[in-house]
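Right after this comes subunit A.
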Amino acid sequence: MIITETSKGDIAILAPDGKLDHDSAPEIRQNRSIIDPDKMVVIDLEKVDFIDDSGLGAIICALRNKRNANGVTVLSGMNHRLRIIFEITNIHKLFNIFDDVAPTIEYLETRQIERT
Partner candidate 1 sequence: MSSIITLTLPGDILFARLASQTASSIARLLADDQQTETESCVFAHAFELAVTEAFTNSVTHAPENATSAMVTVTFLFEQPHLTVSISDANEPFTIETPAPDIESFPENGFGLLIIRKLMDRVIYRRDGEWNILSMSKSL
Partner candidate 2 sequence: MKTILAFREEEYAWVHEAFPCIHPLLLPLCNKPFIEFLIDFAIIADSSSLRLLCDGGFDAVERYCENGSRWGIDLSYGSIHPDDTIHAMLGKNRKFCGEERIMIISGFSFIRYDKRLNYKSLANTMAAGEWATCPGGRITLSGMPGKTPAHWVDAPLSLMPLDGMASYYRASMEALESGADRYVLPGYGDEPGCAFGRNVVISKSVEIRKPVSIGNNVQLLADTVIGPSAIIGSNVIIDRKSSVESSIVFDNTYIGEHLKINGRIASGNRLNDPKSGASIAMEDPHLLSGIKKKGVLRSFPRKFTHAVAALVMIAVLFIPFVILRSLLKLRGQWKSARTDFLSEATGMTMSLGKVELSTASSLTSIAAALSMDRYGWLFRVLTGQLALIGSKPLPAEKNRLEITRSALSYRPGVFSYAEAEEWPSSDGDATGGDAAIVERFHIAHSTPLSDISLIIKAFVNRFQEKSIL
Partner candidate 3 sequence: MTITETSQIGIAILSLNGTLDALSAPDFRNNRSVIDPEKSVVIDMENLDFIDSSGIGAIVGASRQKRQPVGGIILSCMNDRVRKVFEITNAQKLFHIFDDTIAAVDFAATRQSARA
């Protein structure tokens, strides 16, 4: 699995491509922007075609690393398959989920202005 990382302002956008399972989960957990408690992160799941228990764990650990709720990790571009898994496990309640990266960035930018 390859993660392409871009950034917009100081918001980091991670786009994993492939399967997010036991082998690839560590790549998410050890990613700098995921570990940094103050970094605003968007995880674009558009190109993820498979996620399992350890993949979900890696994403939740991203949220756990953030100092407080507004170090928000936001998910976008989820395909139908992933959406079912998130709903089954109720994880969708923890995240702001958008269907595309652009609206996610706008949402974060508005949050940033509020916070400062």
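Selection rule, in plain terms: all candidates are chains of the complex that A comes from, given by their letters.
One rule holds for everything that comes next: a residue touches a chain if its C-beta (ideal position, glycine included) is under 8 Å from a C-beta of that chain, and two chains touch if they have at least 3 such contacts; residues count from 1.
The model shown is predicted, which means the values in this text are computed figures rather than measured ones.
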**Prompt:** Which touches subunit A in this complex, 1, 2 or 3?
**Reply:** 1
**Message:** Can you tell me which positions in subunit A touch candidate 1 when the two form their complex?
**Reply:** 19, 21-23, 50, 52-54, 56-58, 60-61, 63-64, 81, 85, 88-91, 93-94
